[in-house]
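What you see is the complex with one protein chain gone and the rest in place.
Right, subunit A next:
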Amino acid sequence: MVLLSLGPGELCRLVYSRSWAAERQPGPAGRESPAEAELRHQQQRLRSKEQLAAVARQVKSSCILSRQAAEKPVPDFGSVITEELAGSQDLDLGVFRLPAGDIYVEETTVVWAAVLSLGFALICDSHENLMLAENTLKMIVKYFMQHLNLLVQGNDVVLKTDRIEAILNTFLPHGQLMFLNCCFIQSLEKELNASIFK
C-alpha cells in the first residue's frame, strides 16, 4: 500500500508506504555473524524503499498520462481547497501490470487512485481479485479523506501515521482483501472510530 504525492513537475514524493511482507530473498548460506546479518537487513531495507519509490514513479506517470488522455484540466497545485470542494473531487482510477523482474521478483498488479495531487496505490499479487482490490482501494481512500482531511491546505498528513495505520489495520488486516458487505463495513467503521478517538 503506497500513498504518494503527485507534485507539480518532476516531484513525486512518497508520503507513506506499508508493506506487509518483505520480499523473500534467498536466506543466508550457513551461519552469518551479526554484522553480516545487519548488513543484509540494511540492504533489504534499502531495496524495499527503492522498489516502493519506483512503483510511486510509475503510478505518477500512469496517472499523468491517463489524465492527459482524458483531457482533464491540470490541477492547480498551489490553490487553496476548501472543505466543501474537497468532498466533491473526482477520483481517477487506473491499473497496470509489473512483469516479473521489473520491480519485484514476481509479477504484480498495481491498482492506483488519484485525487488532485495525491495518489494512492495498492500493489497486489497477480492472483488477487482485481475488482475487490479496486473496491477496497476506493473505500480506503474515502476513509483517508474523511479522517485525514487530505486536501485541505496546510495539513500535515505526514504526521498522522496513527490514523493511517488504524484505517489500514481495520480494512486491510495484514494486507488481506476482504469481501465486506454493507453491514460488515458498518461494524468495522464503528471499530475504526472507536480506535481513533480513544
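In this text, a contact is a pair of C-beta atoms (placed from the backbone, for glycine too) under 8 Å apart; a residue touches a chain by one contact, two chains touch by 3 or more; residues count from 1.
To be clear about the criterion, contacts and distances are computed from a predicted model.
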{"item": "Name of the absent chain as recorded in UniProt (options \"C1GALT1-specific chaperone 1\", \"AP-5 complex subunit zeta-1\", \"Pyruvate dehydrogenase E1 component subunit beta\" or \"Autophagy-related protein 13a\")", "value": "\"AP-5 complex subunit zeta-1\""}
{"item": "Touch list for subunit A against the chain that is not drawn", "value": "5, 7, 13, 15-16, 19-25, 27, 34, 37-38, 41-42, 44-46, 49-50, 61-62, 65-66, 68-71, 77-81, 93-97, 99, 116-118, 125, 127, 129-132, 134-135, 150-163, 165-166, 169, 173-185, 187, 194-196, 198"}
